[in-house]
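The other protein chains are all here in position, but one chain of the complex has been omitted.
And now, chain A:
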Amino acid sequence: FLGAGGGNDIQWCFSQVKGAVDDDVAEADIISTVEFNHSGELLATGDKGGRVVIFQQEQENKTQSHSRGEYNVYSTFQSHEPEFDYLKSLEIEEKINKIRWLPQKNAAQFLLSTNDKTIKLWKISERDKRPEGYNLKEEDGRYRDPTTVTTLRVPVFRPMDLMVEASPRRIFANAHTYHINSISINSDYETYLSADDLRINLWHLEITDRSFNIVDIKPANMEELTEVITAAEFHPNSCSTFVYSSSKGTIRLCDMRASALCDRHSKLFEEPEDPSNRSFFSEIISSISDVKFSHSGRYMMTRDYLSVKIWDLNMENRPVETYQVHEYLRSKLCSLYENDCIFDKFECCWNGSDRQVGFLPPLHFSIVMTGSYNNFFRMFDRNSKRDITLEASRENNKPRTVLKPRKVCASGKRKKDEISVDSLDFNKKILHTAWHPKENIIAVATTNNLYIFQDKMN
């Protein structure tokens, strides 16, 4: 697997795996979102049971230069509880749909987590000292009889075992009729958007009793509904710009300065359908499951069922690059429709930082990653145009052993070490992946396990 020039070959090695070894997966343990914080020191996961688990990277051990710090559990808390909508007689799932970290401003860390209906701002803070030596209180908190106090002392802070506390600081509720699929923090770090199937709302992080509706695609007559919002994200640099994708494979870029209700897009990105690939399922597989801006903000990446597309914001009529994730599934779409796999929502991510790796012409390290079935995940190097398929499995769990590339055999004779399409396990899907913002460390979530891979350091 070759990166761009300059010796940037990445050889991925297994580092860690978190989660139960059981093959029997408890539904609550199903991982539903994975996100590094801005420094990469913290890695958060959300699960179907409404819990958030945060891992912290150990400080690098200077003596062990061959591996970066390991991630260990830092904090676990119950973010959302199941609720019941009495009006509709339906449960509101506690599953965490998305987690987004705020940039760190002080000693505490803040993240937004959301389920289908409610967004919460959590503060995660450390406590490693406690005050001792009060005059009026005993160490256990009981009050002393003031008459027994004969001398005074100044209370001092003494070290204690590290305690990490998570507390909900804001609860943003009752603003979404439909299921929230995205949250995105604005580059002003004061506002954020939340998107459900038909509407997008703008919030201020300090204000919970009010939000502004900025996109509304609900038709007057619900029978006319043919398209829903599937993902939304703020531009990384322009605080008035955001995009949202739809179930029909379109992306709309909106500018909040244009009007209060951004019902009219500034740009519409849509690729004309390839007539040779037309099928009953064309619309469904064109539905975009994730959209992510590049770090520069010049490009955006979209994921639909079979491919990853890179769009240049300056060109609306087609993507600049298209990468096939698992084209061999195109002939299986009917079965995948029957067993609902065709509705799986795969996410995608950019590599952490666009560091420059070439100068004439200027080249930036650029790899995109996304998941597939059979616990496979794929990476596409945008410079070399090479791609690789890797597998997240406990069988490869020898640290510092380079992962073996995988290959799926679409038809015909299966070569050695190849897997035929019919042998793929469609219950083992990798929907969520994340890339460390600074280093070549990736987090890959299988159904209930979190794998951490890093590149082999010399």
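Please note the rule applied: contacts are C-beta pairs under 8 Å (C-beta built on N, C-alpha and C of every residue); 3 or more make two chains touch, one makes a residue touch a chain; residues count from 1.
FYI, contacts and distances are computed from a predicted model.
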* Write down which listed name, "SRTD2 protein", "Terpenoid cyclases/protein prenyltransferase alpha-alpha toroid", "Small ribosomal subunit protein uS5" or "Dynein light chain roadblock", is the UniProt protein name of the chain that is not shown. => "SRTD2 protein"
* With the full complex in mind, choose from A:Leu336, A:Cys349, A:Ile430 or A:Ile452 the residue touching the hidden chain. => A:Leu336
* Using the touch definition up top, pick the residue from A:Lys123, A:His179, A:His364 or A:Lys438 that touches the left-out chain. => A:His179
* **Among A:Thr76, A:Asn174 or A:Ser279, residue touching the chain not depicted** => A:Ser279
* **Which residue of A:Leu90, A:Ala258 or A:Val320 touches the chain not shown here** => A:Leu90
* **chain A residues that touch the omitted chain in the full complex** => 85, 88-93, 116, 178-179, 197-198, 221-228, 230, 247, 278-280, 283-284, 287, 331-332, 334-341, 343, 422, 424, 426-427
